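A single protein chain has been omitted; all remaining protein chains appear in their positions.
Chain nomenclature is as follows: A, B and C, assigned in order of appearance, with residue numbering initiated at 1 for each chain independently.
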Amino acid sequence: MKVVSRDGLAAWLDSLAQQKTLVAPRDVDGVLLYRPVASSAEIVWDYTRPVLSIKEAFFPATERLLVIEKNQQRVELQETLPEGEQVIVGVRPCDARGVKALDTLFIETEPVDTYYARRRANTTLVGLACKEMGETCFCTSVGGAPDDPRDVDVMLAEVEGGYAVQAVTEKGEALLAGLALQDVPGEPPKPVLNEPVPLPETEAWPPHFDDQFWEDMAERCLSCRICAYVCPTCRCFDVRDEALPAHNGHNRYERIRCWDSCTGEVYRRIAGGHNPRADKGQRLRNRFFCKFYYYPQQVGSAACTGCGRCIDSCPVNIDITEVMHHLAEVSR
Amino acid sequence: MTSLNGSNGMAPYLGKLVVVKDMAPEIKLFGVELLNGGNARFADYKPGQFAFVSAFGAGEAPFGIASSPQRGEVLEFAVQRLGSVTTELHEMGEGDTVGVRGPLGNHFPMDAFKGKDLVVLGGGIGGAPLRPVLQTVLDNRADYGHLTILWAARHPSLLIFRDEYESWRSAPDTELHLTVDEPDAGWEHDVGLSTTLLEKVAPSPKDAIAITCGPPVMIYYADKTFQALGFTPEQSYVTLEARMHCGIGKCGRCNLGDKLICMDGPVFSMAEVGNLMESFL
Amino acid sequence: MPYTTQIQDKARELLAGDQVSCVIGYEVGSRGRTRPAFIYDPDDVERLVWNQNCTHNLTTYLQDKLRPDRGQSEEEPRRVAVVVKPCDSRAINVMLAENHFAREQVHVIGVACDGILEGAGFGKATEGVLQARCERCSERTPVVYDTLIGEAPEVETSDEAAFADLADLEAMTPSERAEFWLSQFDRCIRCYACRQVCPMCSCPTCLFERDDSLWVGMRIELNEKRTFHLGRAYHLAGRCVGCDECERVCPMDIPISLLNRKLAKEIEVQFAYRAGEEPVPSPIITILSGEEG
Partner (left out) sequence: MYEPKIIGFLCRWCSYTGADLAGTSRLKSPWNLRAVRVPCSGRVSPELIMRAFDEGADGVLVLGCHIGECHYDNGNHRTAKRMPVLHALMEFAGLEPERLRLDWVSASEGQRFAQIATEFTETVQALGPCKWQQNGLPIHTAEVMEVPDAGVGG
């Protein structure tokens, strides 16, 4: 394996931070988040996973789509596309899997989402293998692994004296140019794995659409949006025009899209007031069906990477692995 | 599909309102002339497709296209004032600029309908996306069999496209039935639910196609009535609507089971969505 | 007899006697985490538990559970039982004062509370470490109950403790406070968990989430996040009972309760009123007594 010392890695990251936006896990007032860092010293290396996934870096909570300038009957539109290259360091394999799942929707399924695609093309992912799985992690049950290098450009794994470095893609290769690596015999240590959770077959879902189970589980659901917003693959959004300060005496607006979640009460409510998913049981069911049935049917990739964030942050213990266990059991 | 660089699915074309006409209380018909190359994109849209119309500053909302390209380049939309976008549109007049993004979604398989009798059932503003179906049939009258139009609304004043009823009635092999929930003094047609009218007219399912659009509850019960009349799910088509924000399969909102109304629809046969209708209500 | 057994026995009695249709209590769910439970069948009461992880304020479910079904007769309103801690019980008084339901619709199973553990509900509780709100709490017996479980321990009451941690912020300059709050609100993702978990946040559509809201846009950005949090705090002035569930559920650890307690303090200073101690409405949503007309 190729190995870089801690100091060597830090120096390389510091030089990267001079050229591009460097995003990495950082302690923000006691909350671990992927955030831009000015130097490698700000990076936290020992963690299970940040509270939010890296989807923010591609699909930000608020994104401007257009700027609209209106002067009486005259309208001008400006397309606002994201610029600038970013390198994200310390990406967990489950998060990288999440980006892959978003790629299948935003890029691989026509039409391409211009904004997402632009950010994706301008980003290099440097992964960091997990030494062990967190308490709520189940990536191995949904086709991933704590040291899975498939979805990153460069993979790091902690070894004695530094990090083992693996260039996975050409983009990763290019990024590594100039980093002094040492050939060391051996392999990074294998991560410690959790007991797997049974993954129900895709076909197991539709027959259980009408089960009482959903309503029972949703009874304690608060219809907040934590699960969707911490999720590496949830990508529902809302679009609206909002006012900007006037410009040259003309009204100015921006068309924005913002995160939204199918668990929210008004998610499907239409202007006339009709809400086909007024019950929280219907909404929670939709979320789980989307993860394991709808999304795979629609774009061909599963929408759960086993990161366990929704389990960790749900205030009322709605546990996706409990759903998987249940489905596996009733469909056996 | 954009006025900007041609690839951004979220960027609209600009268009000028050339027609703004009151059709009913709170319902207006808007005619849009596209600018900046939008015409090419809309040269060959099909009955059943929809588009997002922007009232810049308020936002955009999806509407079934109520016109047919064979009748000219002006795109028409029937808009009921309900939310912020439609309220803003209702404030606008001829000459004002709107945005149009589309055409989106699938369409009625008009070719497959050729030679068949058609029963078209429209409820309220839901009649709007069915107008291009009627126009296509009337403009190519010999290609289709008997045409039965069932048009329903809550009140006579809420019936849409009233000034076209004469031309529908006078077309060969075509009948028009009207019904309202609450008649007014001069009302000479049926009174009651569209399903009651449907039972009374009782069209034969033989070599026939049923096409429905209206409020979810109406679609649900109309389907049951069509089934009772002997129409199979494969013979029964609907066009559905849902809250949506992109129209291109990204925003996730308009799913009906694993179907996305914006991409897999809005036109469905009941064979595709019949078992999902309960969750549409 | 352990509290758990007493709660189970009461629940069984209420359900078997048809006095209530549902008992809202606590159960131990997946990974040993305590969570809300809804019991309809006397045979299921064994699921109910009481422990130091019973952090959730279950009164937040009351309005939904007591809302009449369409066509339901007014003579026979729904009745449920709910397990409450002293802090939670104050929420019942506020809801009664605001006429969300009638007193006889709720059988209150009050628990004399020793305090709840920090990390409760998320499987991160540490034995012996109480939540900050419990450290401040001087009220160990529910203010309203039909059945009382356990005996209230003697606790030294200290009025200062309730607002002690506001002092640091109050001592700052306005610009230091602005900086503090902006850095806190910056993390907000508008997941609305704080609002959703709150028994007092019961508007059918939140003022800050209306499609046509004039007050706060859809952006998940600082102006909007701050307005949401300040607006929500203001709407809770004189109504917030200090259960601090908003702060517990916040995935971004925003110290939301500071805002609520600041206003609780203001209301107490200006109106000598504490939310939920009696079933009377907040002084700032009523008119000045004796001065009207």
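Points to keep in mind about this one:
FYI, a contact is a pair of C-beta atoms (placed from the backbone, for glycine too) under 8 Å apart; a residue touches a chain by one contact, two chains touch by 3 or more.
None of these values were measured; they are calculated from a predicted model.
Shown as candidates are A:Arg26, A:Arg49, A:Arg64 or A:Arg235; the residue that touches the absent chain is A:Arg64. Listed residues C:Pro42, C:Pro77, C:Pro255 or C:Pro283: the one in touch with the omitted chain is C:Pro283.
Of the candidate positions C:Ala81, C:Leu259 or C:Ala275, contact with the hidden chain is made by C:Leu259. Although one chain is not shown, part of subunit C still touches it, namely residues 169-170, 174-182, 207, 214-216, 219, 221-223, 226-227, 230-231, 233-234, 237, 259, 262-263, 266-267, 270-271, 283-284, 287-288, 291-293.
Criterion: only the chains that are shown with their structure count from here on.
If touching chains are joined by edges, the resulting network of the protein chains shown connects every chain directly with every other.
Looking at which of B-C and A-B shares more C-beta pairs in contact, the answer is the pair A-B.
Once the centre of each chain is set as its mean CA position, subunit A and subunit C turn out to be 32 Å apart.
Distance from the subunit B centre to the subunit C centre is 48 Å, each centre being the mean of its Cα atoms. For the pair subunit A and subunit B, the distance between mean C-alpha positions equals 38 Å. Counting partner chains per residue, subunit B shows two or more touched chains at residues 83-84.
Across the assembly, subunit A contributes 238, 240, 271 as residues in contact with two or more other chains.
Residues of subunit A that touch subunit C in their complex: 28-31, 33, 51-52, 61-62, 135-136, 219-220, 222-226, 228-230, 238, 240, 242, 256, 258-259, 261, 264, 266, 271, 311-313, 315-317, 319, 321-322. Contact residues of subunit A toward subunit B in the complex are 65-66, 68, 70, 73-75, 77, 79, 105-106, 109, 111-115, 209, 235-241, 243, 251, 253, 255, 257, 260, 262, 267-272, 274, 276-277, 282, 286, 289-290, 293-294, 297-298. Interface of subunit C with subunit A (complex): residues 29-31, 33-38, 56, 60-61, 121-123, 183-184, 187, 189-193, 195-197, 205, 209, 211, 217-221, 245, 248-249, 251-253.
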